[in-house]
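A single protein chain has been omitted; all remaining protein chains appear in their positions.
Up next, chain A:
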């Protein structure tokens, strides 16, 4: 029960066992209310995570008995050049898909937030529309755009550029996948940044103008430092999200009907998926999953560290 209700509770007479005070009753109710999450998490979250770590030291095909192999799965994965290809691909596509995206989102948000801009609501809805589309749908539409004689190469030609092999070239595949990510997520980040911008008090800008700060100085000295929590949030979310990249390249390159994805677009999660559900190597797949978690932790910590470094003078700059 709400803590403020405690005194009133004693006024209501109830015939209950004496150990079951109102206070205990309300605690028990609370535990009951939150228990579904913990029960489900124990079964489908915690146990699987521990089991994955355990499994990564065993050889197993998901049917027969498990054999302990020590670090061999890790050794196999880290000595597999295809794993490192998938690692590099994931990293390159993440950088290509998220850094320009976040900068673009920030610009759009600043322009949208400007006092002169009208039709704000309409713009917001239009920018957010891609995000509601399923990744499969986005990938299919973009595969049509990036098909051999498709619109993508026609646009390249308009700008006098050579056609790109979007679905087989080393850079082509990465560009195509990165553009799908950008298209689907830019609007989402615009909305996040916009809510951040709206939380900045306007008198800060007035004071800056009185001091003669230019528009650009205002952006660097006021907007960016005060937007920092939002930027950290979006960078963190994009990093975690792009390490888990799977659906776009899997669907985009899966069209040949073979069970394997072209190496140009192989990501770590596709590697994991193929090891487990293509080759039945559950042990190496588990080792890949553990490595993926380690990478996620390392990248998140690096983000936190970098943002703390950069934020050194944020408070000073804002006032």
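Heads up, the rule we're going with is that contacts are C-beta pairs under 8 Å (C-beta built on N, C-alpha and C of every residue); 3 or more make two chains touch, one makes a residue touch a chain; residues count from 1.
The working rule: contacts and distances are computed from a predicted model.
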"2-oxoglutarate ferredoxin oxidoreductase subunit alpha", "Carbohydrate ABC transporter permease", "histidine kinase" or "Peptide/nickel transport system substrate-binding protein" - which is the UniProt name of the missing chain: "Carbohydrate ABC transporter permease"
Of A:168, A:199 or A:279, the residue that touches the missing chain is A:199
Among A:40, A:71, A:161 or A:306, single out the residue that touches the unshown chain. A:40
The one residue from A:77, A:93, A:112 or A:266 touching the chain left out of view is A:112
Name every residue on chain A in touch with the hidden partner chain. 1-5, 8-9, 12, 26-27, 29-31, 33-34, 36-38, 40-41, 43-45, 47-49, 51-52, 55, 62, 104, 107-108, 111-112, 114-117, 123-130, 132-138, 140-145, 147-151, 154, 183, 186-188, 191-192, 194-196, 199, 202, 205-206, 209, 215, 230, 233, 240, 243-244, 246-247, 251, 254-257, 269, 272-273, 276-277, 282, 285-286, 289-290, 292-293, 296, 300
